[in-house]
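Structure first, commentary second.
In this view, the complex is presented without one of its protein chains, the others remaining in place.
Labels run A and B following the written order; every chain starts at residue 1.
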Amino acid sequence: MSEPISVVKVRNVLLVSMPADPDDSTVAALQDRTLEAMSKYDARALVLDLSKVEILDSYFARMVSETAQMVSLMGGDTIIAGMQPALAVTATELGVTLGRTRTAMTVERALEVAGQPRGSAAKLL
Amino acid sequence: MELLHFLLDNLKEYAILMLDPAGYVKTWTPAAQRLKGYKPEEIIGKHFSVFYAKEDVESGKCERELEAAARDGRFEDEGWRLRKDGTRFWANVVLTALRDSKGDLRGFGKVTRDLSDRRQVEERLRQQSRDVMEMATVPVVQVWEGILLVPLIGMLDSARTQQLMERLLERLTETSSPVALLDITGVPAIDTQTAQHLIETIKAVRYIGAEVVLTGVRPAIAQTLVHLGVDLSSATTRASLAAGLRVALGLLNLHVAAANASGQAAV
Partner (left out) sequence: MTALDCGEVKIDAEADIAMARRAVREVALKVGFGATEVARIVTAASELGRNVYKYAHTGVMHWRVLESGIGAGIELRFEDNGPGIPDINDALREGFTTGGGLGMGLPGAKRLMDEMNIESQPGNGTKVVVRKWRRH
């Protein structure tokens, strides 16, 4: 069985942490749980912690991209944190896109960045 | 900016290291390790007086050198220096004071060159094999806290790009560096494949949370890229390494500002 997603509120930022190798239903849950929490906590940014994640295939990438889009429609920014080198390499070679998100090396940095204004800092990944 | 002249003049052949305003070692390079014998973890944070002979330390030579560099901008000396194993070597040393735009002292750059004959012969041989190695491996040098420099030399094929990406990403996460300076001054020509590889490398660096500044985009390269229809507009590019370094330092300042603005660091 796949480990669960963890959803935590830090000040007014949503911190969602993904497990190492989530199956499809867990990845799908990312979207539902994120949107639910975004509205419940009136969060203004989502920090998606991928530091434990070992594989990013096209399905996972699409879910992340869509989630970021939905978060944006709800008025928030998405910051992807802690992507491991092996993941970054394979994601690039696979040719995925993660949507209009910012990235940070650690969750701490992502939370710092979440305080900054959006706009030009967010790049299309 | 003095830092730029300093780095540009001394990058390839000498043991470069950075000291903070009080003389403690801030950064280390492979060349410095080769010359003095210390691994980075053994020397960073220590005072640079460990490189000096006992009699020099006692006579206050180190303090005098820092004062002179701070006063005149630059201090040059020839004398004995110590390696980690205690052996001495005759060195040419230049200390350069590094100041920010306000004129405040931010530290010193130290360049040491081994003048002993044997070392010169060794160095020549090493440079030759380095030239050969450089075609196969990817050098990643920390030039400032938070900035890694990759001086690319030669063509970028698939295998080299893979090596580059993996090595650079590892070093960036190891050192928690927000900026990678990718210098292509030494890349003779760009074709679609090379451009594609560069774009992928930039992408991968962004994914892990760092940023690439691509430098060394000289006129011929810029022309080729436009003619090939390659879109590097989402990346930060500059014609010279100096300009790229300026951008890199600017990015670092933004980084610090964000950390300060958010108050205490989250635990």
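Criterion: a contact is a pair of C-beta atoms (placed from the backbone, for glycine too) under 8 Å apart; a residue touches a chain by one contact, two chains touch by 3 or more.
Since the model is a prediction, treat every value here as computed from it, not as a measurement.
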Contacts of the hidden chain among displayed chains: A
Residue among A:S51, A:S72, A:T90 or A:T106 that touches the chain left out of view: A:T90
Subunit A, residues in touch with the chain not shown (by the definition above): 2, 21-25, 54-59, 61-62, 65, 85-87, 89-90, 93-97
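Everything below uses one rule, namely that only the chains that are shown with their structure count from here on.
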Subunit A and subunit B: spacing of chain centres that average the CA atoms, whole Å: 33
Subunit A-facing residues of subunit B, complex: 162, 165-166, 169-170, 172-173, 176, 178, 200-201, 203-210, 234, 258-259, 261-262, 265-266
Subunit B partner contacts - residues on subunit A that touch it in the complex: 10, 80-85, 87-89, 91-93, 98, 103-113, 115-116, 123-125
